[in-house]
Structures are given as C-alpha cells and as structure tokens.
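See structure below.
Every protein chain except one is present and positioned as in the full complex.
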Amino acid sequence: MMLIPCPWCGPRNETEFHYGGQAGVAYPRDPQALSDAEWAQFLFFRDNPKGVFAERWMHRSGCRRWFDLRRDTATNEILGAGAHEEQERTVSV
Amino acid sequence: MSGPFRLADGGRIDRERPVSFRFDGRDLQGFAGDTLASALLAQGVHQVATGIRYGRPRGVLAAGPEEPNALVQIEKPFPEPMLTATTVELREGLEAVGLPGQGRLSPDPDPARYDAVHEHCDVLVVGAGPAGLSAALAAARSGARVVLADADTEFGGGLLGSGEMLDHAPALEWVERARAELARRSEVRLLPRTTVTGHYDANYLIAVEDRGPDAFTRQRTWHIRAHEVVLATGAHERPLVFADNDRPGTMLAGAARTYLHRYAVLPGRRAVVFTTDDGAYAAALDLCGAGVEIAAVVDARPEAPPFWAKRCAEQGIPVRTGHAVVGTTGEEHVTGARVAALDPDTGALGPEEHHACDLLLVSGGWNPAVHLYSQARGPLAYDEAAGAFLPSGSVPGVHPAGAAAGLRTTAQCLSSGAVAGVQAASRLGLEATAAPRPETDPHPVPKGRPLWRVPDPDAGDPGRTQFVDLARDATVADVEKAVGAGLSSVEHIKRFTTIGTGHDQGRTSGTVSSGIIAGLLGADLAEVGTTTFRAPYSPVSFAALAGRERGELYDPIRVTAMHDWHVEQGAPFENVGQWKRPWYYPRPGESMEAAVLRECRAVRTGVGMQDVSTLGKIDVQGPDAAEFLDLVYTNMMSTLKLGRIRYGLMCHADGMVFDDGTVMRTGEHRYLISTTSGGAAGVLEHLEDWLQTEWTHLRVHLTSVTEQWATIALAGPRSREVLERACTGIDLDNADFPFMSWRNGTIAGRRARVCRISFSGELAFEINVPWWHGRQVWDALYAAGEPFGITPYGTETMHVLRAEKGFPIVGQDTDGTVTPQDLGMGWAVSKKKADFIGARSFSRPDNTRTDRKQLVGLIPAAGEGVLPEGTQIVETRVLPRPPVPMLGHVTSSYRSAALGTPFALALVKGGRDRIGQTVYGHVGDRLVPVEITDPVFYDKEGARRDG
C-alpha cells in the first residue's frame, strides 16, 4: 500500500488515488495540423520504464486535484510530488 | 490424566484446568495452555498426519508456525481446514483429525464474525521475544505510539521454551514485568495472538489477530501504518536431510526443549540428538535433566564445542563427533537411528551402528525469519559464519533485531532489540535511551556448520526418502531430477519440485534446498540465493480478508429520496452502478413482460412517472464555462441561451463516445450538466483532468450536485395535464415553455426546476427539487396524476421506450469502440468548432472505414421471439465452417407494445448500407432471420414530443 503525498491533503493510501499515466504529455496545440501517425502517437503511445517515472495522479477520495509524481516503478519509491501547475512539461508532441 | 509423557510439575500449562478434546476419533485430555500438538505428545501420540504424496506417517517436527508436518482439520467448534497442530490452542470440545496434506472446506457458512481495523503507530514491533520486548520498552519509554504484535498466545518468544534465567530469576518473570509496563502505557497497544502476515510499501503491514471463538469478532485484520518497524521475528531451526528423516518422533531440538519447558511434556524416553550446531546441546542437557535418556549426541563436525562437551561428559552423555545419522528405523514411530562416521571432505561413510531411540532430535542450524524484511524489499545475503541468509543493507524505517538479524544468544537479542527501539524512536525525533540489559546465563555464542545433506547409505535409489520439504513430500531425488533436467535457478527448481509451496511456505526447507542445489550445481550458495518471500507469512482465511464487506455491506447500495416508495410498491430493483433503480412495478400476479408492456402503453397513450434522480449532475460555472463546454462536448454549447437545454455527447480524445446527457444553461456563466447514472464520477474526473492539466487558463469551476436534487420524469401525452394540476408559476404552453427549455415553478409548495426533456419521444417533463423534498413532490405528482391513471415505470420501460426511438444508451449500445458517427449521431458533432475532445480522431483512417460497426435496428422474422442481448449476427442462412465471420451483435432487445413485435438495436458492420437486408442472429443452435432497419422505430418525425 503506497503512501502517496498529495500536495494538498498530505500522505494518503494509494487506494484514495486515480492513476493517470505518464506525466508531461501535452495535448497538441493544433491537433488538426498533425499527421495521422503523429496523432496516433499522442493517443496511444506512452513510456513504460522500469525505474524512475514521472506520472500523473489524482486524489479521487480527497481534494480531486491532479498532480505529478516521480516514482520508481521497480521499488515504488516516491521521489517527489508537486501541484500540477507548478511542474514543467517535459514531453510534447 | 493428561498423558504418560506429562511431567508432574513445571511448564506454562494450568493443571487446574483440564481440557477434553477429540483427535482422530479418540477422546483425550490436555490442559489449558496446551497446543493440540503438546497435548497429543503428552499422550505419546506422535503420528498426527500422513504425507501428501507418499502417505508416509508424519509426526510433530516443530513447536510453532514453521511446522511442516502436523496438519489437522478442525471439525469443532467450527470446521477449519489446514491448521498446524503446533499453533492450535487447545480448547474444551475441540475436535480435529489429521490430514494427508490437504484439507477440505466446510459447505456450511462460518457463523463467526471477522472484521478489520486501521491502526497507526510510531513504532510497530513484530515479535515479543527478548529482542521485541526490549525494543518496545525502549520506544514506549520515549513516548512513541507503539504497537507490539506477536503470533503466540503469550509474550516471551524463545524465552517461553528455553528455561533460561534473567537477572537470576526465571526469564518469564522479566517478560511479565516488561509486558505489564507496556500495558500500563496509554499509547502502547499489545496484540498477542496476532500474526503479522505482510509487509508492504511504506511500512504498511497486515496482521491477523485471532481473538478466539468466544470473542465478538473471531479474527480481526489489522491494517497498520507505522513510521518505524522493528522486526524481531525470531528464527526457525532447520532440520537435517538424511534417509527416512520423516519418521514420527523426529523433532527439531529446540522444539523438544519448548515442549519440555513450556508444556512440561517429554517428547520421548530415549533420544538421539543429531546436530551440526551448538544449540542442540542445551536441548540434550535439558532433556537429560528432565529424565530423558540421551543415547548419543551425534555431531557431524569434527570437534564438539568444549563448553558443551564438558557438560555432556558431566552428565554421562556420549558425544560422537564426525558422525552423522544416516537413516532411521521404525514405521509409525522412530525406533532407532543409523549412525556412521562421515568424512567431511569426501562424504564417505564409515560402518553403521544402530542406536535404539524413540526420539530423534535434529538441528541443522537456524534460519532467521527474514520474511517480512524481504517483503519490505530488504536485501538478504548469505552469511558463511552464520550459515544462513541474513538481512543486509538497509531499508529506511525497518530495523531487524534479535534472532531475525542472525543473533544467537539472549544477551545479544536483548541488546539488539534495545538498540533497534532507540534507533526507531530517534528517527522520530524522540529522546530514547535503552534500559540496562538484564543479566543472562553465561553461555557462549553458539556456532554451527551447515551440512545440507547426509549421503544416502542405501545404494540403488538414493535420495528417495531424504525429505527436503516435508509439507510437499519433496526429496533430494526430486531436486537432483530438476537439476538433471537443466534447471539452475532456485525459482525454477521451486516450481519443478514444489519445494516451498506448501502451507508453511518452506520455512524449514527453503535454505536447506538452496544448499542442496548449490552442492549439486557446484555453485556458491550466496549466488544460488533463496526464492522470493511473499505475503502472507502464514495462511490467512478468506473470511478474515473479506471482513465485514459481505452481504449488504459488500458494496454500497445507493438509493434515491423516493426509494421507500418503490419498495412499498413491490418494485424489483435493477443495479445501475451502485444505484438501486426500480426495474418495473408489477401488479399482483403480473409477469415482468406484462408489466413492462403495460407501463410502455401508459407512457405512449396516457402518462407515466419515473424516478430519474440517479442521473449525475454537475454545476459548471465561470466566465469561460461556455468555451469549456464547447471543448468537452462534440456539439456546440456556447450558443445555448439562458433557459434552454441541449443534448450533448462526450468523447474521449480517441473519438469514442464516453458519456451523454443534457446541458442546461442556468445563468450568464453557469450551466447544469447531466451525465449517465453510472458515469457521473468518471465524467467529473474527466472534466477536472482537462481543466486542471490542459486548459488551466480557463476560468471554470465544477461542483458535483448529483444528490442535491431529486429528479422525477413525467412522460406521456397527458403529462402536461398532470403538471397543470400540481404546478404553479409556470405557463406550460408549448409556446411559452418549448421543448428543451426549463422554468422555475412551485410543486406542493416546494420550489422546483421543471425541464422539458424527453427520453421517450413523448411530451415529457423532468422535475428537480432538493433531495429533502423528493418524496413529498413525488407523492403530490402521483396524486395529481391519479385521475389520468398515472403509471410509475421502471428502467426496463424506459429502455424500451428510448430504444423504440433509437436513442442509444452509453455503455449498453456502446462499448468504448463506438464513435458518434457509428451511432448515426453525426448531427451531434459540430463542423464549426475549431477543436474539441475527439475531433481530430474522427478523420483517423480507422474511424472512416465504411465497414465499421454501425447502430441499426433489427426486426426478427414474424413469429420469432425477443433476441437475447449479445446475439451474434451472421450473414448466411447456414453457418460456414469456423471461423465464422461475424457481422456484429445485438446491444438492446425488447418486446414493443407500440410496434407489436420484438425489436432490437445492434452494432452491425456497414449496417446503414444494409438496411432492408435480412441477416441472421445465432440463438442457441438456430439462426433466426432478422431484418436490418433504421434504428428509429417509432415516431420518426418527432411529432409526439409536444403532446
């Protein structure tokens, strides 16, 4: 049972959260300008590393805020969390 | 009374409280404080069970949860399979039978109560032996919140069975003082009879407390979140592997000592002690002192430990160094040990001698109980000196202590426990100091040298009776077979031989099997390693895992404000998500089919009412609300005028339909949107996701108000007349109150928001009032409708009526692979908006294929019944050879009063181009001809919605 640090409510059991996959995948500015392949890349492709992963979580049972978290997917060690708007986008299409 | 092997005094049993029990059909007696195993041993009963593969007699090997052999099935007071006799507390009326390795579940429900509780503490100490008690005392004295859990019925751990002294008095007096001090502290919780079964992320541990059959709750599952964890889980003694090492009467040396000191039981009269470790000498001496004749101490090592050899000599106990027990005699009970000299380098055996005995004690060293440490991702390393895998490295907030950390003497355990307790408290910022360590018996630190396997003296089929895992009946021969087949990983060999997969999870066999494998492979044991330690540490019943989440409390039941009315009317309920929705309202003796046809007819020709409170409702407000709604719905919402309502479809970015509902503009910058009953939470999450993480510049706030409002649908050509009688403050004319608009009015004295929305195609209204007034307003509308024969209708009628109109239900007619265009709802997809969620996906090649499955209607051939939902649609009258090409499947299917025929909605490949064609539904072993039609069956012109 991971203890996930919600930036607003403090550490809570993982069962209170909704997992949102890889962080930093921005919605394309102009989807219509993308090729079908580029659009498919945005829709369907995400990283899946063994190791440190920046990912999105939402505190479903609490404040319902989304935030980003860096977690080691092999050990579940949590390396840091922050409110979403304060974090930088690292990946975009 | 309680058996010929019981001593007249001593032990922790209560001779004033005899306990009657029945084992394998025999009526026996023991004492309060006995386990089933100790009570049986007191009677001289060693054979408790039989082996799972070969059916050989099996006895009691251990005195605790590591027992691999003595499996029993409890018959009374309640049936329970697969318990170990060494952990079953003896209770009056207990009835048990021995098991051949497998139990059976009772067909009767267990009447006992099981529950769960969450607990938080600063320091959790697992194990209440000398290390655990010292740790708990140190932590508690610092003011920390402490939980101390131990699987045994009383605290003391190894001290319970060792007869040691602390501070020149019996060690258990010190244990009692420690327990009493801890019990006095308000921030300490003591949990005896509680097994910590799992150690999960961030020091979340699961423990199961056995509260006994008389307690309110028989077992309680503790979910413990601890800042710091001290693992003082002790160690398990290892047996030795030699031929016929499974005879009843073969017992771990430490277990025999426990039976003597704790239960005042002599496990035999004449014993051979076979050891590779100093620890067994204490057992030999203690048993000797209690009157057991020690035929010999057989020590495989070249030299005996001088401290113990001297004491043996004083007692006249012969010690045979450089020798091994190579086999045993006896069938149902060991009758003798075959002893031979063993060359430590070549493994050559000398001539055999036979020692008669009725007890064969074995000790191959000790395995620290590292299970929880390993579950917590603590690394283990093989320690040559200890001859065992020990915790290595470190895990923040986890402190192994005592025997679990590889320590051997009580003095070491007391000290390391105190250090762990102080460290744990210090990490919390508390000031802690260890109390002075009580003075212990002056014993040297025991040493050992592992001997993983004694050579088999019996030529021919070696290793066949050298048992490695007694619980699985797996032998050295099995391991050799696995290695011979080319397996070299312990994990693979475990799966091949099943070693370590029994009820005991290989507590006595794990390291031994790794040692044997290393020997066979010629590999370093440190490299071979161990198999993975997984939770649970010991078996947990499903009832304990379920706790109170069963029956009515299994999952929440959500009800509306009008629920009791539906119950009073005798409506059966349909589960929609967690909601209970009335399905239909049968009259006395009426079938479901007849009731639904009647309800449908009432709505089409008169007036019906339905509780639609379950629809999700979200308040959307802010200066950018209109722009936001344009982005999340496929159709245009920003042009919606105050007082008006629009139907909307939501897609995910992949263009697949995800939810639908209405958008009601309630203010300049304010809207109330509705969602499907099951989709409310998902829609809110979806909207918050986009708002919070993508369109952070939009000034919009979302608030769930689903339960703020009770909602009543009034539908049918006479619905306006009903409302005229009940409602004031609204002009109900079509002109003043057109379709898809809302007004505020008053019903039964309550302010109500009335909407003209129809999900049946008929003239219809939806009335929203605060939850508290729902029942009252419902009653008022029902009364107002009585002159018109108002008919309450349920979800089934609602489904039929909407299907007649070709309105899809998201989640029933869609499955996450259906676009608006597939549904024939291209009209709800804006061509004007620059972008919205899903827009780009509609032009993906896959979404523009002409053979996509499209929503169509189906009419079965005359005389055919209702097609089952899920029916596969095929093209040909006769099934071709498999694989049969499938055209699609039926998503909704009903009988229709209005159409006079069964009908269905279906997703069919290229369906719209097939309208008019006959295809076939595969029903049972028949192919039923069905005609593909437009999905709108009734009132295609939409003439009925204005009444």
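Each chain carries a letter (A and B) given by its place in the written order, and its residues are counted from 1.
Criterion: a contact is a pair of C-beta atoms (placed from the backbone, for glycine too) under 8 Å apart; a residue touches a chain by one contact, two chains touch by 3 or more.
Just so we're on the same page, contacts and distances are computed from a predicted model.
Asks: What protein name does the UniProt record of the undisplayed chain give, "Monovalent cation/H+ antiporter subunit C", "Sarcosine oxidase subunit gamma", "Ring-1,2-phenylacetyl-CoA epoxidase subunit PaaA" or "Cell division topological specificity factor"?
Replies: "Sarcosine oxidase subunit gamma"
Asks: Of B:177, B:223, B:427 or B:481, which residue touches the hidden chain?
Replies: Only one listed residue reaches the unshown chain, and that is B:223.
Asks: Which candidate, B:773, B:840, B:853 or B:909, sits in contact with the chain we can't see?
Replies: For the chain that is not drawn, the touching residue is B:773.
Asks: Out of B:106, B:541, B:708 or B:917, which touches the unshown chain?
Replies: B:708
Asks: Looking beyond the chains shown, say which of B:197, B:410 or B:621 touches the absent one.
Replies: Candidates B:197, B:410 or B:621; residue touching the omitted chain: B:621.
Asks: Quickly run down the residues of subunit B that touch the omitted chain.
Replies: Answer for subunit B: residues 115-120, 145, 216-217, 223, 225, 548-549, 552-553, 555-561, 564, 579, 614, 619, 621-623, 699, 701, 703-709, 750, 770-776 touch the chain left out.
Asks: Suppose we count only contacts with the excluded chain; which residues of subunit A make the list?
Replies: Output for subunit A: 8-10, 12-13, 15-16, 61-65, 83.
As a convention for this text, only the chains that are shown with their structure count from here on.
Asks: If you average the Cα atoms of subunit A and of subunit B to get two centres, how far apart are those centres in Å?
Replies: Measuring from centre to centre gives 27 Å for this pair.
Asks: Can you check the complex and tell me which residues of subunit A touch subunit B?
Replies: Within the complex, subunit A contacts subunit B at residues 1-3, 13-14, 18, 20, 26-27, 30-32, 34, 36, 39-40, 42-44, 56, 58, 60, 64-66, 75-76, 84-85.
Asks: Touching residues of subunit B toward subunit A in the complex: what are they?
Replies: These residues of subunit B touch subunit A: 200-202, 204, 223, 225, 377, 653-654, 684-685, 688-689, 692-694, 696, 835, 839-841, 843-845.
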